[in-house]
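Only a single protein chain was left out; the remaining protein chains are all shown in position.
Let's look at subunit A:
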C-alpha cells in the first residue's frame, strides 16, 4: 500500500486537477482567475511523511468501509480517500461556497465562541435527578458539583502502564462534562469508550444516557477517528499515526504547523471521516446509535452533506425521458454533438455524486427519492402517519424510534407508547406544514398533563441542545416548552434546572426575538415553580467558575425578579451581594441588580433605595471586576429612575467621586458613566457643581485613544450639558472649544457608534449655547472632502436646525450655510448615499421659510439640472427635494416657479425607474396640494389621463403615490375630467384593492368614495357589487369597505336599496359581502342608522337565522354597530327583535362567532340598558350544566362591569323566597318593602 514519493506527487497533481473542477465552474467558459491563483498556494514538494499519513488514512478508511455494511448503492462510489481528497481540495480552492449564503444556517454555526458555551452545559439525566429529588428534601440538588463546574467523580481507572499515555487529555484541558459520564448502568460500555476517546468535539450533544440496550455500536470497536489535530490523541492508536499528531518528541511544533495542504484542512478531513460512517452506514446498525453519532458530527458537515446531496440532485443532467416530458416529441430532432465538443470531465464531482447519473445506457436508474435518501442513510419508507412530513438527515437519528414502519405501538409498554406519541408530535411540530404543526401543537399542550412533565421534557430538552438546531426549529421547540409550562404548572418543579440550562443561553442571544422568548419562558417558569424553587435551583450557579454561566444566571435572576416582584427578591440579593465567600457571587448579585434595572425600567423606583444600598459596598470592593459591574449597575439604576430618586444615590456619591480620581482605564469609564447618569437627577445647583467637578477629568479624557472611553465621555458630556443647572457661558467658553477640537475630526465619522454619539452630543451642546455658535463652527466643514465626515456634519445640521430653528443666525452665516449645503447636495455620490444632504437641505429651507426666497431660483435650477442626470438615485433625490420645498415655495410667493416645476415634472412622467417615478409623483402631489387644483400646471384634464396608465404600474411606491394623487384630484377637481374617464379609473382601482400595502388599499377605497360623489353612486356601485363575486378575500373585504364608503358619502338611501336587492342573490360571497358592508356602513354613519333600522331589520333577521356560520357572525357584528349607533333614539322595539335573534347564538364555539355575538349583546346592552339583558341572563345563570353557566356568567360579568348600578333595579326581588329563621321554621309572612319600592 505504501506509495513512492513520486507516485504520490503524480497522484496529487491529478487530484488537484479535479479539485479545480469542484470549484464550481467551467474554466474554458469563464476563465479561471480564482482557483488558479489559489492553486499556486500548494506546495509542490510533498513531505515524504505524508505517505505515512496517507497510509494511515487509507487504513482508517478501509476499516471504516469494512465496519459499515454499506448498502448496494454505496459500492458505486469512489474509495473514501479520494472523496476526502476531493473535498479537501475543494475546500482549499474554493473557500467561499457560492451557495453558502442561501443555505439555512444552524444556530451553532452563527454563534460566537462565547454563546456556543451554552451548548457545553450539562444536562444531567432527568431520571436520576427525578429520583434523587424524590428522595431528598425539595431544593437540594443532586449534581451540585456538576453545576459548580467540578468534574463529577469518575470511577478510578486502573493505573496505566507508562508507555500508554492515555492520560494526556485530562492533564491538558479540563475534562469535559458530558451526560454519559454522569452514568447509567445500561450504557457502561459506551460510556467507557466515549470517555476514553476524548476527541469528541466540544459541542457534543448532551443526550439521554439511556441508550437503547440493543445498540450494537457498543459492541463495535470505536472507529479511530482523525479528529482535531491539535487535540491530544491517545497514542494507543498512534502506532502508525501521521506526523501532525505524532509525539512531539520527534517533531517540533513549527513542523507541525508548517503549511502544507494536509494540515490545512484538518477540520474537513476530520469531519468527513467522522461523518462518513453515519452517512455511508445507510439504514445499517449505525442508525441505532443515534445520539453518540449525532454528537460527533459537526453541524457544518451535516449541513454540507445535505447541501451536497441537494445540489447533486438539482444539477444532474436532464435525461431524455424528462426532455420528452418538457418538450413535444415531434418537431424536434436530436442533434449530434459537434466533433470538437468534449464533455466536462469532472471526476471529483462524478465520484462524489450518487449514482443518479446514467453512466452506461444499460444501467437502470433507481427512482429519484430513493437515491437521495439512501445516500444520506435514510430508510425509504415512512410510516403512514408521517407520510407528508419533510425530513432532514439528522431527524432520522433523533426520531429513529417512530420512523420504523413495521413496529407497532400496541406491543410496547405504556411508557414507551407515550414516548413515541410525544416524539411523533414533536416531529410534526418541527417539520410539518403549518396545519399539521398547529394540530400537533394543540394536542401536545392539551395532553401535557396526561403525558407528564418528565417524558415531555426528556425529549424536548436534548433536542434544544442539539448542535444542528436551526433558528426556526428552536423557536418551535421553545414554543412547545412554553405551552406545556402553562399546562403543567407546578409539575415542572423537579425539572426547573434542566429547563434553565437550556433556556438561559437564549437570554444573551444576538437575536432580539430569541431573547424575548427566553425571558417569557423563564418568567412563566418562575410563576409556575415559585420563588423558593427558582432560588434554590439557581443558587449554585451564582459563583460558578465559568463566566458564561454566571452571566446567564444573573440575567435569569433578573427575569425572575421582574416576574415575581423586587420586594420578594431583596433579601436574597442582599445576601448574595454581601457574600464574603467569593467575589463571583457578589459580582453575579450586582449584575442581577443591573439587569433588573434594564429590564424593569422605571418600576425599580419604589425599591431604589434598597437596591442602591445592596450594591453600594461593591464600589469599594477589592476585586476590580466587582467595582466595574457596580458602577455599571448604578448607571443603569440611575438611567432607569430618571428623573427621580437622587436621594437614594446619596450614599454612593462620595465613593464615585473618589473613584474617578483613583481609577484609570475601564473602571474609570464605568465610574464616569455612573456619574453621567446620576448628574441629571440632581437639583440644578448641585448638578452645576458636580458637572464642573467632573469636567476637568472629562476634558483630560477627551484625548483618550480608547474607544469605550470615547463613547462614555461623549455620553457624559451630553448628560452634563443637558442639565438645567449648567450655565451656557461655561459650556461655550470652557467645554465647547476643546470638544470641537477633539471630536470633530474625520476619524470620528468612521465608526458608527462614535458618529451617533458626536451628533447627539453636539445637538445637546447647541441646545445649550445656541444654533449660531455651533453652525458657525461646522459650516466650513460642509465642503470637507471626506464623505463620512460630511455626512456627520449634515446630520448635525439637520438635527440642530430641526430642533432649534434658524432664527438666530445672521444673513452671512445663512448664505454660507446654503452654499455649503448645496455643495454637499451636489457632491453626494450616486451610490451608498443615505440622503442626508437631501434631508438637511430640506430642513434648512423649511426653517428659513420666507428667508429662503433668494435661494429658490438657484435651487430649482439645480433640481432641473439633476432631474436630467443619468443616475437614478440623483434624479430621485432631485424629485424628493421638490416635494420637500414645495410648501416654502408657496410661502415665498413663487407660484410661477412652481407651475414651471409642475410642467417639468409632467415631462418626466415617462420615467422608467419606479423609485424615481414614485418620487416624481409625490413631488407632483405636493405641488398640487400647495398650488390648488385650479391653478395646477399642467391643467388637470391633461394630467389625469396621463396618470391612468401609471395606475397599472405594479411597483408599490409608484402605486401608492399615484393613487394618492388621483384621490386628491377626485376629491377636489373631479369636474375637470369626464365621468367616462372616472369610470375607467374605477376599474383600475379594483385591481389596486389587492395591493399588498395597506396604504394603497386605504387610499383606493377612499378614492371610490370621491369618485362616487363626483359622478353619482349608481355606476360605481354596480362595479363594486359585481366585484363581490371574486374569489380573493382581501379584495372582497376592500370592496365591502368601498361600498360602505360610497354609501356614506352619497347618503345611505341612494345605496341601500340596491344592496338589499343584491342580498337576494343566493350566493354565499355576495350575501356575506353585503352584510359586511352593512356592518361597516353602520359603523360609519352611526346615529343616521336610526332612519334605516326598520328597513334593514328583516334582512338582518334572515341573516341571523341562516344556516351558515359566517352569515350569523357578520350579521351579529352589524347588529352590534347598529345598536351602538342608535342608542337613545327610542328604537328599542327593533333592537329587542334583533336581540331575540342574536341570543340563540351564544353557545357558538368558534372564537370569531362568539366574539361577534358578545359584541352584539354588548351593543344591545348599551342601547337597551342592562335590565332587559339581565332578564335574558337570569334564565341561565344557575343552569345545572357548566357549559351553559359559563357563557351566561361571561355575559353577566361584562354587563356588571359596564353598568353595575343599572342592574340594581332589575335584580329580582328575593323576598318571596322562603327564609328560614333560627328555629328552622319557615317564615313566609314577613312583611318586607325596600326603599326603592316606596319610590317606585
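Worth pointing out:
Assume contacts are C-beta pairs under 8 Å (C-beta built on N, C-alpha and C of every residue); 3 or more make two chains touch, one makes a residue touch a chain; residues count from 1.
Keep in mind that, in the parts below, contacts and distances are computed from a predicted model.
The unshown chain of the complex is recorded in UniProt as "PHD finger-like domain-containing protein 5B", chosen from "PHD finger-like domain-containing protein 5B", "EF-hand calcium binding domain 2", "Protein YIPF" or "Chloride channel protein". The omitted chain makes contact with just one of the residues A:314, A:342, A:387 or A:998: A:998.
Across A:323, A:516, A:620 or A:1095, the single residue that touches the chain missing here is A:516.
Among A:530, A:601, A:728 or A:945, the one in contact with the hidden chain is A:601.
Interface with the hidden chain, as seen from subunit A, comprises residues 101-102, 104, 470-472, 475, 479, 513, 516-517, 520, 601-603, 639-640, 998, 1002, 1083-1084, 1086, 1121, 1124, 1127, 1151, 1162, 1166, 1202.
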